[in-house]
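The complex appears here minus one protein chain, its other protein chains still in place.
== chain A ==
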Amino acid sequence: MQERLQELKADALKQVEEANEVKALQDVKVQYLGKKGPITEVLKGMGKLPKEERPVIGQLANDVREEIATAIETKKQKLENEALEKQLEEETIDVTLPGRPAPTGGPHLLTNLIEEIEDLFIGMGFEVAEGPEVEADYYNFEALNLPKGHPARDMQDSFYITEEILMRTHTSPVQARTMEKHEGKGPVKIICPGKVYRRDTDDATHSHQFTQIEGLLVDKHVRMSDLKGVLNAFAKQMFGEEREIRLRPSFFPFTEPSVEMDISCKMCGGEGCSVCKGTGWIEILGAGMVHPNVLEMAGYDPKEYTGFAFGMGPERIAMLKYGIDDIRHFYTNDVRFLNQFHKA
């Protein structure tokens, strides 16, 4: 009987070995381990054996069964793995083919820049104030110390609609309006971005429409050193930590003193090059201490309150930053231009 079992085991293992698909294994399993299989037969005949041999044969028969079952299971695993590998191999794709394009929208360069500047000043406690583009002469000029007939009105030839209404020439009227709303009390701390209009013929450096960002801080103890501090923080965040600023005297009717702010030239590090016209400095914005007439007209007592204001042109900053050579690009909406700045 022992021999019979060993024989069965050898036959079964051989068949397992030869099987090359799961189905064949299933057959082997049924053939040898099934209820009517030879091992069961052997076990049935155990009654004829002497009592003391029975456990030995029983043990052996169980071992044989287990060994065959394990062999079948191992082989099955192996076949299944092979089948899976084969299937995955067949599923291989060409990873070098192009992907499905994702949407490629994005902001306009100017909007992006304006938002960046807004966020910089919001970080310093400023609010964003907006106002009408079609303005009253009063807010655009008179409230800013530019009475009718003032020679400086020549500086910004304007698009008038009627004698009293015009396209605003700067965003300063928003400052005048905001101060007026505060009725002479408390701090005003705003930046005013927006579109402005001048009576210019469009060419590479002029545009009848462009954008401006102006800032205003009016409070009881605003000093020119505060203007320097705020502009310095702005310049370093906007143009790089290593940029220096300098202020030099200038003139605007609504500020006194008035200054221009330059930053040190990035191209040459201040040595002088073609970008900075050899001076080492690049003009970025105009600023100054709010003129007492402007404060007074808005209802603030200039003896109690002082303030500073500044104004800059996003187009100019963008042109400097990216080396854009023609201001008309900003308004032509050529997608080859727009798309370049979606990543900016």
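Going forward, contacts are C-beta pairs under 8 Å (C-beta built on N, C-alpha and C of every residue); 3 or more make two chains touch, one makes a residue touch a chain; residues count from 1.
In the analysis below, contacts and distances are computed from a predicted model.
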Original post:
Looking at UniProt, which of "3-hydroxyacyl-ACP dehydratase", "Phenylalanine--tRNA ligase beta subunit", "Branched-chain amino acid ABC transporter permease" or "Molybdopterin biosynthesis protein MoeB" names the chain we cannot see?
Top reply: "Phenylalanine--tRNA ligase beta subunit"
Subject >> Full-complex contact with the absent chain, from A:170, A:189, A:243 or A:316 >> reply: A:189
**OP:** State which residues belonging to chain A touch the missing partner chain.
**Re:** 97-98, 100-101, 103-108, 110-111, 115, 118, 121-128, 130, 132-136, 149, 151-152, 155, 159-162, 165, 167, 186-187, 189, 195, 197, 199-201, 208-209, 217, 219-226, 228-230, 232-233, 246-251, 256-260, 279, 289, 291-292, 306, 330-336, 338-339, 342
